[in-house]
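Starting off with a structure, shown below.
For this view, one protein chain was removed and the others were kept in their places.
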Amino acid sequence: MSEERTMELLIGPQHPSSGHMRLYAEVDGDIVVRLKPNIGYVHRTVEKLAETKKYIQIIPLVERPSLADAANHNLGYVLALEKLLGIEAPPRAQYLRTILAEMNRIHSHFYGLGIHGIMLGSSTIFMWGFADREIMIEMAQRLTGARLTYSYIIPGGVRRDLPQGFEEEMEKALRYIERRLKDYGKLFLRNPVTRARLEGVGVLRKEDAIKLGIVGPNLRASGVPYDVRKVQPYCAYPELEFDVAVREEGDSMARVLVRVEEIRQSMRIIRQALKQIPDGPILSENYLKMIPPKWKEFMETKGRVKFPAIMANLRPPKGEAISRVEAARGELVYYIISDGTTSPYRFRMVTPSFRNVVLFEHLIRECRVADIPAIYGSMDYFPPEADR
Amino acid sequence: MMNLMSLFRWILDLLFSPWLFVPLIFPGLVTVFLVILFIIWFERKLAAKVQLRYGPLYVLKQLGGAIQLVADLLRYLFAEPIIPAETDKLAFVLGPILLFGASCFPTVAIPVSSSFYAIRSDISLLVALGLLAFGPAITLIIGWASNNKFSLIGGLREGYITMAYEIPLFISALSMAALYGTMDLIEMVESQVGWKWGLLLNPLAAITFLILALMSTSRFPFEIVEAESEIVMGPFTEYSGILYGLTMGASYVKFYVLCLLFSIMFLGGWKPVPSFLSWDPIGPALVLLLKSLILMVLGVFMRAVYPRYRIDQALKIGWHMILPLSIGSVFLSLGLILLGVVP
Partner (left out) sequence: MSKGKSTPIGRLINHLEAIETGIKYLFIPRMTVMYPEEVMELPEGYRGMIKYNKEICISCGLCAQICPADAMKMYLEETSLAKGGEKQAKPKRYPGINYTRCIFCGFCVDICPTGAIEHVSIHDVAFDSFEAQIFKPKDFETGPPKVRYKKPPRRVKPRMDPKRGITYEPAD
C-alpha cells in the first residue's frame, strides 16, 4: 500500500493573505513540495467589454483592473490610441502625463510594501505604507480631482493643468517621503527578523528570469537592467535623467529593495519634471481648433479643457497599433485593431501581473509553508490586474 | 443589626484568608480578568500610536476607549459558539476551558508577601513552572480535534516550539535558584536585600528568561502558533463565541504568570513596600502587580516593531543562541556564589 506523505492545503480565496486567488499547496510536514496557482476569480471580461464601448469610454474601463496603478494603464491605452489616430500631444501635456505616472508609481509601491508587511506579520508597515500613500493621493486629488481613478489622460493631451501652489506642496511632500524612507529602513528593511525571513528566500536566477519572461522589478532584482522607460522611451522620459534600480541577488529582499529604490528615482523624476516643464497648451492643436472660441478664456483661467464634440464619437482609421509602457509592476502592452467604427474590433491588454504568474510555480518549491506569504508579497502580484 | 455586622465581618475575614484570597483575587481569577482587560486594550493602543492612528476609542470616549474589552467580552458571550459536525465534540468544547484553566492554575503557588501565601513549599518555583507545562499538550489536542488542516499544522507548531523554549526556561530559572540557594519563592524575595536585585546580579538569566517568556506565549516576534497570514489562527481557527474568547485570553494569562515569576525572581518581588501602603496584603500585592504590568507592557510593545519568525528559525534561536546563554548564566551564578556576593 502506498504511503501518503503529502497533505493538500487549499490556501483559497477565504484566507487572510491569499488575495483573490487560490493556491493549491502540497505540503510534506513543513516543506512545500509543489504549489499551483488557480487564478481567474476576478475575471471581468475587460477585453470583450471594450469591443462594445466607444474609444473614449474605454478609458475608465482600463483603469479599473489595476486600481493601484491607474494612471500607467490609462497612459498605455491612450498612447496606442494616439498612434491609431495619428496625433501627438504637446510637450507640456507630455510632462504632465509623466508627473502623474510617477506619482502613481510611488503610491503603488507603497501599497505593495504595506501588503508585504502584513503578510510577514508587521502590521506597522501596513499602516505606515497606507498612510504615506495618502500623501501622494492627496496631491493627485489636487491635480486631477479624484483620488484613485483619475481618467486624466485623453487622446491629444490631458484634462487639467497644474493648480496654484502645486510645486511648493509637492516639494514638501517629497521631503516628507524621504524622511520616512529612512524610518522604513530602520524598522523594517534592516530589521534582523525581516532579513531572516527574506534573505535567500525565493531566489530567481538571471537565466530563469529571462527564460520565463518575467517583467518589472522582479526581473531587475535578478540582475537584468531592462526598463521600458530606457529601452523605448515615451512621453517626457527622453529628456529626464534617472537610474534604473538593479540588484544581483534575486531573492525576496532584493525585490523589496528594488522597489524602495524605484520610489527614490521617481521622486527624482518628479522634481526634474516640475522644474523643466515647458509652457504651452495642454491639448493637441487638432482638437483645440474644434472647441468654440467662447470657451478659450475659461480654459485659460481655470486651467481645464473642454472636450470637442468629436470626442464622443472618435473614429480612427482602419489599422492596428501597439504601445508599451512601464507600469509599477512591470511592462504593460496594449494592442488595438480598429476597423473604422466607433468601437475597436479587437482589444488586447497584457498586464505585468499576468506575465509573473508563472513565478508561483517556479519559486515556491522546496521551501517552507511560512515562505509562501513572504515570496507572494515580494512578487507584488495583484490578482485583479492579472485576471482583468 | 449586630448579626448583620458580624456576618459582614465574617465574610470579609473569609475573603481575606490567604487560601481563598490568592487563587481567587490576587494573583488569581479576578486579577487575571482585570489584567487581560487592561493589557489587550493597552496593546492595541500602543500599536496604534506607533502606527499614527487612534486604536479603540469610542466605547468610553473620555477614557480613550478603555472598556473596549468589556464590550468585546459581552459580544463573545452573546455570539453563538458553533461546533462543527465532524469534530471530536468533547475535546473541542473542553479544550479552551482546560487551556484557560491550566494557564490560571500556577497562580496558586505564587506568594503575595512574606506572610500571605496559599501554599508554602520548598519547591514552589518548580511547582509554578511545572504547572505551566500543561498548556501545549491541550493545544495539541485542540489542533487535532478541530478537523481542519490549518489547525493541525498550528497544533504541531505548538508542540515544536515547546521543544525550543522549555529546557532553557527551566535552566535559567534554576540558575537563579542556585544563586539564592533556595527554590522557595518567598525566600528568594527575602534574599534580595537593598540594591541586590536579581536583575543586577545575574543579567544573563534575566534576558534569557524574558526572551523565552516571549517565545512561550506567542508574543511577537515569535507569534508562530497563531500566524494569521499563514495558517489562519492556527489551532483556534474553528472557534467562535465564548470559546474563542477563552483561547484569546489564554496566552495572555500565561504571559502574566511568567511576568509575575520574573518580578519575584529578578525585580525584588513585593519589596520595597512603601510605608503608606504597608497594609498586608494590599500593599505588597499592588507593588507586585505594578512590576508585572510594566513587564507585560514591554513584552506587548514588540507587536509594533517586529514581524514574525519562521518555526525553524525560532527553533534555531532557542537551541543555538538561548541554550548556551542559559548554561552560561548557570556558570555566572556559580561564580557569584564562589565570590561570596550572595551569602
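Going by the order they are written in, the chains are A and B; count residues from 1 in each one.
In this section, a residue touches a chain if its C-beta (ideal position, glycine included) is under 8 Å from a C-beta of that chain, and two chains touch if they have at least 3 such contacts.
Predicted, not measured: the structure shown is a model, and the values here were computed from it.
Participant: Out of A:I106, A:L120 or A:I135, point to the residue that touches the absent chain in the complete complex.
Facilitator: A:I135
Participant: Please identify, in ascending order, the residues of subunit A that touch the omitted chain?
Facilitator: Given the touch definition above, subunit A has residues 53-54, 56-61, 124, 131-132, 134-135, 138-139, 141-142, 145-146, 149, 151, 159-160, 163, 169-170, 172-173, 175-176, 179-181, 183, 185-187, 189-192, 195, 253, 257, 260-261, 292, 298, 302, 304-307, 309, 311-313 touching the missing chain.
Participant: In the complete complex, the non-displayed chain touches which residues of subunit B?
Facilitator: For subunit B, the residues touching the absent chain are 46, 49-54, 301, 304-306.
In this text, only the chains that are shown with their structure count from here on.
Participant: From the C-alpha centre of subunit A to that of subunit B, how far is it in Å?
Facilitator: Whole-Å distance between the two chain centres: 47.
Participant: Looking at the complex, which residues from subunit B come into contact with subunit A?
Facilitator: Going by the criterion above, the answer is residues 47, 50-53, 149-150, 153, 220-221, 223, 227-232, 303-313.
Participant: In their complex, what parts of subunit A are in touch with subunit B?
Facilitator: Answer in residue numbers: 7, 9, 15-17, 27, 30, 117-124, 127-128, 131, 187-188, 191, 193-194, 196-197, 368-373.
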